[in-house]
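Structure incoming, see below.
One protein chain omitted, others in place.
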Amino acid sequence: MVDTGHLSLHVPEPAVRPGGQPDFSNVKIARAGAVPRPDVDAAAEDIRDLAYSIIRVLNRDGEAVGPWAGLLSDDDLRTGLRHMMTLRAFDARMLMAQRQGKTSFYMQHLGEEAVSCAFRKALNKGDMNFPTYRQAGLFIADDYPMVEMMNQIYSNESDPLRGRQLPIMYSSKDHGFFTISGNLATQYVQAVGWAMASAIKNDSRIAAAWIGDGSTAESDFHSALVFASTYRAPVILNVVNNQWAISTFQGIARGGSGTFAARGLGFGIPALRVDGNDYLAVHAVACWAAERARRNLGPTLIEYVTYRVGAHSTSDDPSAYRPKTESEAWPLGDPVLRLKKHLILRGLWSEERHVQAEAEITDEVIAAQRKAEEHGTMHAGGRPSVRDIFEGVYAEMPPHLRRQRQKAGY
Amino acid sequence: MVDTGHLSLHVPEPAVRPGGQPDFSNVKIARAGAVPRPDVDAAAEDIRDLAYSIIRVLNRDGEAVGPWAGLLSDDDLRTGLRHMMTLRAFDARMLMAQRQGKTSFYMQHLGEEAVSCAFRKALNKGDMNFPTYRQAGLFIADDYPMVEMMNQIYSNESDPLRGRQLPIMYSSKDHGFFTISGNLATQYVQAVGWAMASAIKNDSRIAAAWIGDGSTAESDFHSALVFASTYRAPVILNVVNNQWAISTFQGIARGGSGTFAARGLGFGIPALRVDGNDYLAVHAVACWAAERARRNLGPTLIEYVTYRVGAHSTSDDPSAYRPKTESEAWPLGDPVLRLKKHLILRGLWSEERHVQAEAEITDEVIAAQRKAEEHGTMHAGGRPSVRDIFEGVYAEMPPHLRRQRQKAGY
Amino acid sequence: MARMTMIEAVRSAMDVAMGRDEDVVVFGEDVGYFGGVFRCTQGLQAKYGKTRCFDTPINESGIVGTAIGMAAYGLKPCVEIQFADYMYPAYDQLTQEAARIRYRSNGDFTCPIVVRMPTGGGIFGGQTHSQSPEALFTHVCGLKVVVPSNPYDAKGLLIAAIEDPDPVMFLEPKRLYNGPFDGHHERPVTPWSKHELSDVPDDYYSIPIGKAEVRRQGSAVTVIAYGTMVHVALAAAEDTGIDAEVIDLRSLLPLDLDAIVKSVSKTGRCVVVHEATLTSGFGGEIAALVQEHCFYHLEAPVMRVAGWDTPYPHAQEWDYFPGPARVGRALTDVMEA
Partner (left out) sequence: MARMTMIEAVRSAMDVAMGRDEDVVVFGEDVGYFGGVFRCTQGLQAKYGKTRCFDTPINESGIVGTAIGMAAYGLKPCVEIQFADYMYPAYDQLTQEAARIRYRSNGDFTCPIVVRMPTGGGIFGGQTHSQSPEALFTHVCGLKVVVPSNPYDAKGLLIAAIEDPDPVMFLEPKRLYNGPFDGHHERPVTPWSKHELSDVPDDYYSIPIGKAEVRRQGSAVTVIAYGTMVHVALAAAEDTGIDAEVIDLRSLLPLDLDAIVKSVSKTGRCVVVHEATLTSGFGGEIAALVQEHCFYHLEAPVMRVAGWDTPYPHAQEWDYFPGPARVGRALTDVMEA
């Protein structure tokens, strides 16, 4: 029997709380270009280190360096910048719309634009995403009409989801975007199932699962990893580590593991960690994982290291739990500015063109907004019918629902 | 875009099915004594290898070798052997009792006796186990009265659980044995909670969680690891890998990870893999983990590599899904025979004493059985009251239950 | 046409469905090589291959969650939860996902899955092998809930469930797997082969979900039951000699309210029977509907006979099970009320 002192409970805390000096000195960041790029058929056990480093392509000077660079054409890069800028402008307008009472709720992507915008470019038509509420870049980068997004956000008469869903809980099969769930993590294992189905049918389409750092704690994260690992499903398991889960810092979900990517290691799933604010790195890593999936080599787990600059949602005020200036101290910078710098450095872009693009994009967003608002906003103008409450619960309306619909007067 | 062939679904299969030749050549087994014994405060990342090897003490010749040997006194070892023999004799009698219709159901430990018997000896009075249905050795090695176990198995008038629970779903707070759940894995995270409570109260007691290989796939396994990792709970997370989950071989739950122990690595939890049929190794590893917990160093995950020699339960017939002779081919041998050999080698035991001990133990078990049967068996003699159905749902019986009890005539 | 047990009928339904439609896949714990702990999927892996019938890790949320993903892809998964008592880890996926996919995507995605699960007691399974959780599904819009009481229905309804465009919870009363158990546990077991409803076509047929069936015509009182309790109700009618009309609901959601109202309007009396615990059980819903729709016909309060509001005890199983004696007492009571 060992003689021991008293036990005590360890409760992790972020380095700084409101009032303190933001401090990310604990965040270890590899030099851009420093992390090797293994072959896609490398054995999981030979590339465990990738779960503990950070794959980066863009360096401080805006150069694209190292083995993960070089996949994107000049046009791709300019398009990528435009997508991120569009998403940012879209967010800004919709945030304002929410403040104006045109919708009940909104969630923005500020600081995380690179993740979903760059990822989308690694997928093919027909592939399926199972997104959370913070991947609208998948839509923007796939040219899904903004006005449709807004119709959904406004719950107006043209809302493709008939007012049934909370704003931003989009769905579009055509655009490879599975209906978003309000229940965290449930979609992660569904993505694995979709990928298994594709494999069962000897198809070539792959799936992408999405989850936040905080939500990796949910049980369905585990279910997904177990099934993906066992059946070697052609799925990309994305973890967006934006440092926060509402008011809870990532250390609570991560616990004693060094990184979220490390969670994959216990399943023999290759796990990469990538600079989520680096459009080129995100894209390169996503392509690597997509190729693995398509070549029937199985799942890949990717942790995107990024930072949630804005509030969790329009219902949240982060100044209550983290220093206001924390986002400025975030060492991986701003994804839009970093790609802009790279493009300018390569002579593909200029400050002037940027300002001009910003104006154009704002116009586009405003035009879309105007069009959407013709169909109504949350509390004004056209709206979905009360009938829509009762439709779509089942393919065919059962008698008891018909009776209720009649009782409601429709 | 990568040009790819067609996808296909990988469905893992055991090496051999009925009709085939048992084959464990894929099971890599370290030499006894070969795996180092790190300090208990070693960092998880420095001892990752321990999750992929097998800690063994008893070698083929029955010698105890290497850094994990040497913890147990001669008496301890003889007692250990006796416990395992008792558990085996107990199982044999109760299996027979089930066949005789004296109870509805039974689950045995054949081949796995070392795990729970040796583990118990690493705990102190007051520590709490959250067992599955296959750890009765925790009782035997803590001198819990066999007659009480039998009373429970028989659901007789002296059943401490008043006939409410399936046979072998024991409970005893006094003996550090949490009430067994029929729902797999639920108890794993409860153990973490118990340990957290002990830490919150600055107590020195620790908890032990138990789960089977198959059940690690359940979500609560994940919940447990997340919470244990985050709060560094003083808990030992035991995984008993007996190769089978009813008809399902361990490869289905394990998937692409090399081992079950590896699951701990993604959480920064030190993970050890141990020869589960080696009483000395099990005990040594358990002591190591218990010391870690007591010294407030947090959780340890232990995978016990063993083999379920018998059927899953009395409702199961393994010849339908695995070769009948598979258990004979199992490379880690029989825990009772291995410890016996060691004791004989050290001059602490002999064939004669073994035979004599077997007889004594059988007598003890039979005596206990006789005593239990005086209080009835499943379908004969004394039984719990119908009243017991209604008691204990709540501390105080609410009116509607009282009405129902009266309706039932009690 | 063959004599089938309920196990064989369920197996035959999956076999027929898999044979007709390549998109039907079957999986769950131990269902692959072994064919399931109740052997309902025996032979399917050998016949249709490992990628259409396979074992899964023990993770019910994963089973249902992957099935939902497969259904979104376009397959028609028919999965097994080993015992209904183990569906709880999948409850989130069942109720918040499967049941909601069509609605929240406005039909862009759908969820045609079937979740089979053995329910009910009578096998000395104790509190975790005996539950009847149907009321936990009937409260969830978007799900359908089916409970067959015999081999013929089991096959026809399971085929209908697999073809249904929405998620169907298919509850199989395990005490009926091998015979039409009527609650007289003290008597020898009758096998299905002696029962006319074990005459099951080998080929395809389906029974519409949402239609009840009158199992016994009667004029004195309406007994509403499903699953095992149909046979118990019939036995109670015989035992008491009361001229009960016994309705086998077969489908709880959607519910055949017309059949219920028609019968109770005729008899003026009603007893609802289920094995699940009483409080907030599905019997409450039926009693509420009956008094609402047949108020002016009722000559006595609607009575409920159900499992006691306790966990299913192991040893006192027959004191817990609402057998023919208890149902018979309710029949007498309601006639005298």
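Which chain is which? They are A, B and C, in the order written, and residues in each are numbered from 1.
Following the convention adopted for this analysis, a residue touches a chain if its C-beta (ideal position, glycine included) is under 8 Å from a C-beta of that chain, and two chains touch if they have at least 3 such contacts.
Here the structure is a predicted model, which means the values were calculated and not measured.
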{"item": "Displayed chains contacted by the hidden chain, counting the whole assembly", "value": "A, B, C"}
{"item": "Absent-chain contact - pick from C:I224, C:V302 or C:A315", "value": "C:V302"}
{"item": "Residue of A:Q21, A:N202 or A:S315 in touch with the missing chain, whole complex considered", "value": "A:S315"}
{"item": "Residue in contact with the excluded chain [from B:R17, B:R60, B:R370 or B:H400]", "value": "B:H400"}
{"item": "Selected from C:T138, C:T228 or C:S263 as touching the chain missing from the view", "value": "C:T138"}
{"item": "Residue among B:N59, B:S104 or B:S181 that touches the chain left out of view", "value": "B:S181"}
{"item": "Touching residue (missing chain; options B:T230, B:N296, B:S327 or B:Q369)", "value": "B:T230"}
{"item": "Subunit C residues that touch the omitted chain in the full complex", "value": "85, 88-89, 91-92, 95-96, 100, 103-104, 127-128, 135-136, 138-139, 141-142, 253, 276-277, 279-285, 287-289, 291-293, 295, 298, 300-304, 309-311, 337"}
{"item": "For subunit A, the residues touching the chain missing from this view", "value": "8-9, 11, 13, 17, 104-105, 155, 159, 163-167, 169, 181-185, 214-215, 217-220, 245-248, 252-253, 255, 315-316, 320-321, 378, 383-384, 386, 388-390, 393, 400-401, 404, 408"}
{"item": "Contact footprint on subunit B, counting only the chain that is left out", "value": "128, 130, 160-162, 164-165, 169, 171-173, 178-179, 181, 183, 186, 189-201, 207, 219-220, 222-224, 226-227, 230, 392-395, 398-401"}
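Heads up, the rule we're going with is that only the chains that are shown with their structure count from here on.
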{"item": "Chain of greatest Cα-centre distance to subunit C", "value": "A"}
{"item": "Averaged-CA centre spacing for the pair subunit C and subunit A, given as whole angstrom", "value": "41"}
{"item": "Multi-chain contact residues (two or more partners), subunit C", "value": "51, 56-57, 59, 61-62, 89"}
{"item": "Junction residues of subunit A, two or more chains touched", "value": "196, 198-200, 219-220, 222-223, 226, 230"}
